[in-house]
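Missing here: one protein chain of the complex. Every other protein chain is in place.
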Amino acid sequence: MNLLEIRELSVEFPAGEGSVKAVSRVSFDIREGETFGIIGESGSGKSVVGLALLRLLPANARVSGNICFAGKELFFLKPSELRKIRGKRISLMPQNPAGALNPALKNGLQIGEVFERRGIEKKEGMKKALGLMKKLFLQDPEKLCGLYPNQLSGGMRQRLIAAMSLSFEPELLIADEPTKGLDPEARAGAVELFTKIKNEYGKTMLLITHDLDLAHEVCDRIAVMYAGEIVELDEASKILHSPGHPYTKGLIRAHPRNGLVPLSGQSPSRIKLPEGCFFHERCRHAAVECSRRHPEIQNHKGGRIRCHLQFLQ
Amino acid sequence: MRYFLKRFGFMALTVFAVCALTFFLMNAIPGGTAELILKHTFVGLEESATEEQLNQISSRYNLDDPLYIQFFRWVKAAVTGEGIGTSYVFRKPVLYLLALRLPATIQLAGASMAIAVLAGVSLGIYSALRENRISDHILRVATLFGVSMPCFWVALLLILVFSLKLKLVPVAGYGSLENLFLPAAALSLHSMAAVMRVTRTSMLETLGQEYIRFAKAKGLPLRKIISRHALKNAMLPVVTVIGFQMGNLLGGTIVIEKIFAWPGIGSLLVDSISARDLPVVQGCVLAIVSMFLLVNFLVDMLYTHLDPRIRYG
Partner (left out) sequence: MDNVFADRFRREGFLPQLGEYGGEFAKRVFQRKDMLFALAALVLFAGVALFAPLLSPYDPNAIDLKNKNLGPSEGHLLGTDYLGRDLLSRILIGARISLSIAFGVVLISLLVGIAAGCAAGYYGGLVDECISRVIDIFLSFPGVIFALTIMGVLGSGIFNLMLALSVVQWARYARLMRGQVLSLKKQEFVLSAVTSGAGDFHIIRRHIVPNAIAPLLVLATIDLGHVILSIATLSFLGIGLPADVPEWGAMLSAGKEFMRTAPHQTIFPGLAITFVVVIFSILGDGIRDILDPHHEGGEMY
């Protein structure tokens, strides 16, 4: 059963005369209990998708499309209804744990406020949160609550945020770039953390990352985004071991373990997107057709792919 | 603790330097001090002042000693609590005069600062929340004029409208609450505009922070987000500006007190300067500088209190 259905999601930000097309016509489903990954370079629009789900984009963003969560249209919800979903049924683990914690407030308060006005006794909630923190490898959580965020290490902050996000046992957990900016040790810890969340809590997760190792460890299915579009979507093992799209191939070759071959060129300007396939200027296999007609995403070998070449051959 | 000692040391140094500066400056006035005193004491006698009279006064006030000895004597008297001189005009101890005038100035400056901070902060928040709407634009233009209009002109306009035309409040005077309205309003306008401006900018910057987004993702209502997460952080630059503004405000009291016949230190200073009543000028400067330093000290304490990053940096 699908927990989340996203249809034709587009996001634009006005910029000067024109607008930046951050996300264009993205559609995918997340099944209950699975871990769905979105991978892509930074700036591919993957984080915007995550924020759009909870309607957390800046006010000047122009969003269109439909998002259906457990039978509810998220874009039609009143603010009060939306608040009931945020943090309780869908929670977000933001990028950059350092920035996501308010430097002026004690950790305990920032955890405790998750339970406010939620029909849960605050004490009981805190008890649960403390237990959760212990489970997530945080030692001495009571003491942590009395400290300020800048007194914690990067890894600790991330666990703290994970504890906040999980404390309501949300139906869907969105993790936005959980390994970005962490040192190798903390990164390894994060991989461990997510494996644990996945195995012990059996949560439905949307994992947004550029970290292929993490995706490999925890994702069931993966969507690859390029220039605001999904270019390939399939089982994780298929994407990572036998990718179909030239961009995915390039991304995997660029991974240190596979020889660190960087992709040549740059992502296209998102204010004025190129004609034809958005990737054709960087694609080693580009045919004439690729620069003329923008490919649609199509079913292919059990997954979905947006490439003319797969069908020309 | 060491910080506070250092801080107090610097405050004492500043007060001392300012006193020395004014003392030597004031005594550099052309025309002997004895002559001045004589002029105040026996009105109409200055033409016929005899050598003998001058000598008498000189020895009474120890004016024949070198300046630095006079200054040293003054400092000694001030430190031991003996007093800080006697007014030539009023023939009363300066401390007595200051004590008489201080409450009025504190009342006026305090009321103005309170208005400036309360109105400035709330309007600034409102303006930030309505960014780029019409009300925001109107408020921004208003701030521009608020910081550009001379406060004495504002005071005159207020008198013109509220006292002369509408006859709502008395033109000048001291004692009742209705006397306080116009001077406080005129004096606070500039600081209010400055505070509002900083609040707006800082609020906008804070609202763009990731922890605000995360707080939204937690499902907190907007009011809570602003009051708990945004306000405390956004207030940091505002607190600094309040310290700066205190100087402006104290400078402004001089003109405002003069216009409204407000019996405070400011009008005392202006009168004493015109009358060349040196000990009183010295005393007024001392009082104003001390007030200013004290407020800034309090502001810094507040700042440290608000920002845990400084406390546990």
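In order of appearance the chains are A and B, and numbering begins at 1 in each one.
Convention: a contact is a pair of C-beta atoms (placed from the backbone, for glycine too) under 8 Å apart; a residue touches a chain by one contact, two chains touch by 3 or more.
What you are looking at is a predicted structure, and each value in this text was computed from that prediction instead of being measured.
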item: Contact set of the excluded chain (shown chains only); value: B
item: Absent-chain contact - pick from B:F8, B:F72 or B:W153; value: B:W153
item: In subunit B, positions touching the absent partner; value: 10, 13-14, 17-18, 22, 25-26, 28-29, 144-145, 147-150, 152-153, 156-157, 159-160, 164, 194, 197-198, 200-202, 205, 237, 241, 244-245, 247-248, 250-252, 254-255, 258-259, 269-270, 273-274, 276, 281, 285, 288-289, 292-293, 296
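Definition applied: only the chains that are shown with their structure count from here on.
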item: Whole-Å gap between the CA centroids of subunit A and subunit B; value: 54
item: Subunit A-touching residues of subunit B, taken from the complex the two chains share; value: 208-211, 213-222, 224, 228-229, 232-233, 306-309, 312-313
item: Contact footprint of subunit B on subunit A as seen in their complex; value: 51, 54, 56, 58, 79, 83-88, 91-92, 94-96, 99-105, 113-114, 116-118, 148, 150-151, 161, 164
